[in-house]
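Heads up, one of the protein chains got dropped from this complex, but the rest are sitting where they should.
Entry: chain A
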Amino acid sequence: MTAFLRNSWRQLTSMRTALVLLFLLAVAAVPGSVLPQKGVKVEDVEAYARAHPDLAPWVDRLWGFEVFTSPWFAAIYLLLFTSLVGCILPRARAHWRAVWARPPAVPRNLDRLPQHAAPADAAGDAAAAAAAAAARLRRGRWRVAARAEGEGAWGVSAEKGHLKETGNLLFHTALIAVLLGVAVGSWYGWSGNRLVVAGPDYAFCNTVQQYDEFTAGPRVDPAALPPFCIELTDFHARFLPSGQPAAFRARVAVDGDGRPRREVPVAVNNPLRLDGANAYLLGHGFAPVLRYTDRFGRAQTTAVPFLPVDDLSTGEGAAKFPDANVDPRTGARDPRLQVAFEGLFLPTVPDAPPFTRSAFPEERAPGVLLWAYRGNLGEDAGIPGSVYRLDQAAVAAGALKQVGEPKLLRRGETWTLDDRTTVEFLGTRRWVTVSVRHDPGQVPVLAGVAVVLVGLTGSLFGRRRRVFLRFTPAAGGGCQVRAGGLPRTDYPGFADEFSQVVAGAVGAPAQVRDRGGTD
């Protein structure tokens, strides 16, 4: 049993397994780009499910719509990282030893090494020459060992380039740090999206209930989000004559976080950084302000965000007045007299019909094209419908009936319906969508990636190599010098470095035997 375990471990931590797992990881990521992903765009997943009703449940069962959080994707990277740990630990131990060990003794036959040289004889006895060479090499930041070899001969071994293995270990360890950072982010991170209309009446505070969408990691206490409130005070979009966006700028007021209320700019690449969360500007649009005056003369005003449907800021939305036509004296409500408008908003109404598409994304000649409905909005049943559309089932069932023909209203214009009630288009307000996020893994991941880069550079460009020198007493005084060099890694320039190092170490240009004996 232990033999089996040990064998499996050895298999798992082998380089071949690492290669196979890396390859698997790459292949496993492919469906994540081919299939729509819940984490990227839920709408696309729903569209896919409608288009492929037979296939979609199977894809879903195999986690095809959430590849990157699927068990099989996790299995691959967890195995890979286990293999990585198993790889790093023994290598780190071996490297630690190698760093502290003395460079190995000079090989007996230097001529067999890839590089070898026979510099000029050195003056003095072998021990002194070896000591001088060792000192020079140390100055060149080589790790040096000088050993007496018997019969008066001395060997000097020098080694350089442990940086390569250090870098490699650093790099692989940092990969683990990155993975842990990602994990921390997904456990302790949260994010919420919210559409904010400009103005103090639409400000929101950082609580789960106030978000349109909210997701949080398993370790987040939704009741303990950091407190702050955000109000959109201004939004400005600038477009080129071609209609291409040139700049989006918002100003928001922040308070409720223990500091005084302040106004700060927010832009697409310039998020609002708060204590414990950041707010990012994602989308923007117009909210037409409509005033409906009912049969009892009671007026209600609302700014309804219309969602953009094209690049020209044409918006689509619905204004609902469920409390319309409630008798102010008796309080009696007739559910058949609720009122709603569905329509299109055009920041720039074109000169000629059809008035269904804006002519320019900026507000130059705004207008709303409205369809009026009266009847039961179908919302009393407590099932919240979309705020941007009417309940189509109620329209189809005849509970909600269209009133008159659709009508285009310019700013300030009033439309009087058949029952003498009126709707007025007062103007617009801007809205933005903000994403508020907290990802505590972000900084560790960034630090990890920085170390990955440093380690990677050391690993790829570091070069481990050894240089050996042997000083043997020569017959006529002084000593004979022999040198050898061994690159431990692929290193095309080693020959040049070798001859320079040898020359530097023995204090004379290398390979100049013919000048021999002069020093």
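Note that in this section contacts are C-beta pairs under 8 Å (C-beta built on N, C-alpha and C of every residue); 3 or more make two chains touch, one makes a residue touch a chain; residues count from 1.
The criterion applied here is as follows: contacts and distances are computed from a predicted model.
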*Among "2-oxoisovalerate dehydrogenase subunit alpha", "NADH-quinone oxidoreductase subunit N", "C-type cytochrome biogenesis protein CcsB" or "Nitrite reductase", find the name that the UniProt record gives to the complex chain excluded from display.*
"C-type cytochrome biogenesis protein CcsB"
_Residue among A:8, A:33 or A:500 touching the omitted chain_ = A:33
_From A:151, A:351 or A:490, residue that would touch the chain that is not displayed_ = A:490
*Looking at the whole complex, which of A:74, A:98 or A:246 touches the chain that is not displayed?*
A:246
*Residue numbers in chain A that touch the chain omitted from display*: 15-16, 18-19, 22-23, 25-26, 29-30, 32-33, 37, 39-40, 67-68, 182, 191, 240, 242, 244-248, 267-271, 278, 280, 282, 435, 437, 439, 442, 445-446, 449, 452-453, 456-457, 460-461, 490, 492
